[in-house]
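The complex is shown incomplete by one protein chain, all other protein chains being positioned as in the whole.
For reference, chains read A and B in written order, and residue numbers begin at 1 within each chain.
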Amino acid sequence: MKAVLLLALKSAWARRLTLGITLVAIALAAALLLAVERVRHDARASFAQSIAGVDLVVGARTGSVQLMLYAVFHSGAATNNIRWDSYAAIASHPAVAWAVPLSLGDSHRGFPVLGTTPAYFDHVRYADGRPLAFAAGRAFAGDIDGVFETVVGSEVARELGYRVGDRVVVTHGMAELGPEHADKPFAVVGVLAPTGTPADRTVHVSLEAIAAIHLDWAGGAPLPGLRIPAAQARKFDLAPREITAALVGLKNRADVFRLQRHINAYRGEPLLAALPGVALDELWQTLAMVEKTLFALSVLVVLVGLAGLTATMLAGLDQRRRELAILRALGAGPREIFLMLIAEGLLVTALGVLAGCGLLAAGILGFAPLVQAQYGIHLAWRAPSGNEIALLASILATGLAASLVPGWRAWRMSLADGLTPRN
Amino acid sequence: MTDSAIRIRDLVYRWPRQPRPCLDIPALEVVAGERVFLHGPSGSGKSTLLGLLGGVAVPERGAIELLGRDLAGLGGRARDAFRADHTGFVFQQFNLLPWLSALDNARLPCTFSARRKQRAGDAAVEAARLLTHLDLAPELWRQPAAELSVGQQQRVAAARALIGRPEILIADEPTSALDAPRQQAFIDLLLAESAAAGATLLFVSHDARLAAHFDRVIALAEINRAGMADAS
Partner (left out) sequence: MKRTILFVALLCAVPAFAQHKHVHGEGRLDVAIDKDSLALNLELPLDAAVGFERAPKNDKEKAALAAAARVLDAVPFAPGAAARCSLQSKEVRMPFAGGADRHDHAHEGEDHHADIEASYLFRCADPAALKSVETTLFKDFKRLYRLETRRAGPAGQGAARLTPNKPVLNW
């Protein structure tokens, strides 16, 4: 039996060009299937990581998914602002353990600028509840002396080469080449350690800073003739009047539904409190159809690849009739001939799957930074998960099924031909 | 040595879905060590007879005994094993696995039959010995079979049929792809080597001119009643 398998291997090697092309097709298909599964999984994981510890996201009335995407992931359409006194009312609610205000809208070289309070660094959690950590420096002071201080995320620091002490100019709006707040540069006082969350790609400043850089602006452009130098800006009332959203943590998590109802019924202005974890699940529920379609398509691609294997092996059989007859004369039975074909099909499938894993790894290494930058999804190479192993196993099983057809045909052929093929 | 190597009794074989049998052989006996020339024009049922002797086909009726064993009484896998252990084949052409070297082709039976492997001793040494005897230059041994000339390939095929000293050697038109001067040389080699190995040789050909050096000549048409019916 071992001898027959060895012969199968040598025979396959002799036909390595055609089988190799089939192998590449299977590898691409397997890589695609794995990539769809991996991106799906990692998208969920990275989104879920980013909302650890936040019980409610509060903002202006819009969709809860939209509010969460904007407030937590800084992506999607801007929402309206909410008043500071609404925020203060929520923050002082007895059920609330902590609340952090968020003010969004400006950017720095494509990275969103987030106005917040130093409490942000204390309360925001990621992954399994780990707090944000500083790779260098400290949080901005949050008082009047610290108005023009900034803390940048790890990706911002890495991509732009920022270190503690560097100067940063904020751009008005989210466009990379928008008008600049050049008259009021910020000093980098801290760099965050990598988290795999949107914090990596965020420039953090104080709420007062957001107010200060907009002192002499109106309607998205500098007021003509009005210039308030940075030094004088500190003399103005920089107390925030509006924020974009707030992250809220509760003393008792079970209160979240009650507090959500309370905030949604707030009389001061229309507010929306979203449960970020629930909103994410609702997002995935809505995306389930898209995911299923993508998955079905990639399964189809795998099937096409394996159908290619069947076709290649069947076409090869006609040229191998002589070879099979020789093996028969040497004492191989139809059973061995059948197993040879199965072994060949399985070998090509297995190598294809392995190569697919390699392609996936290369793809992840190559595209992870881009995906992180564009979509905020943190892709990391790791050994296949249980789900992925199940997928790989089912590709192998389908490869086995695909080899049954040529195997069966070879069986029939070797029985009909005997020692002397008729062709 | 009066044991029979091949004994056929009342053999009838019919192709599936054919009204009349293509083989109907009342008796055929080849004694062990005998070298027999079986003459038959193409289409006379030669290949079918060889398939039956090889055990890849089973007769509708009658007995085929090789070395005293009735093949019809054996199961498919036992017939395959019997073929691997006791029978060497040389065919018309394309005898070799093109992607294996001459030496590896000659050694192949030892991977299929433990008996022949054991009888060959060191398979590589024995294959080399046979190839030398069959006049294949050593520099060709490591070449893929596909790169050898037809004559060289046939000699490798003969070495493969002989390795591990199977009791029965069956050659089916082994010289038809060779040019005339080489035909007799190849037959002489085959006769000499099968004699040296003590093997029974059944040489099948449509070309009666090649029959000169054999112990006995049998015309298939004479022993096959189905063939006679066809001819009439």
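The definition used in the following text is that a residue touches a chain if its C-beta (ideal position, glycine included) is under 8 Å from a C-beta of that chain, and two chains touch if they have at least 3 such contacts.
Please read all numbers here as calculations on a predicted model, not as lab measurements.
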Visible chains in contact with the missing one: A
Which residue of A:43, A:139 or A:391 touches the chain not shown here: A:43
Candidates A:166, A:242 or A:282 - the one touching the absent chain: A:282
In subunit A, positions touching the absent partner: 39, 43, 48, 51-52, 55, 61-66, 69, 75-77, 252-257, 264, 272, 275-279, 281-283, 285-287, 290, 374-375, 377
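The working rule: only the chains that are shown with their structure count from here on.
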Chain centre separation (subunit A, subunit B; CA means) in Å: 67
Subunit A residues within the subunit B interface of the complex: 3, 6-7, 10-11, 13-14, 322-323, 326-335, 415, 418-420
Subunit A-facing residues of subunit B, complex: 47, 50-51, 54, 56-57, 76-77, 80-81, 83-85, 89, 91, 94-100, 108-109, 111-113, 172
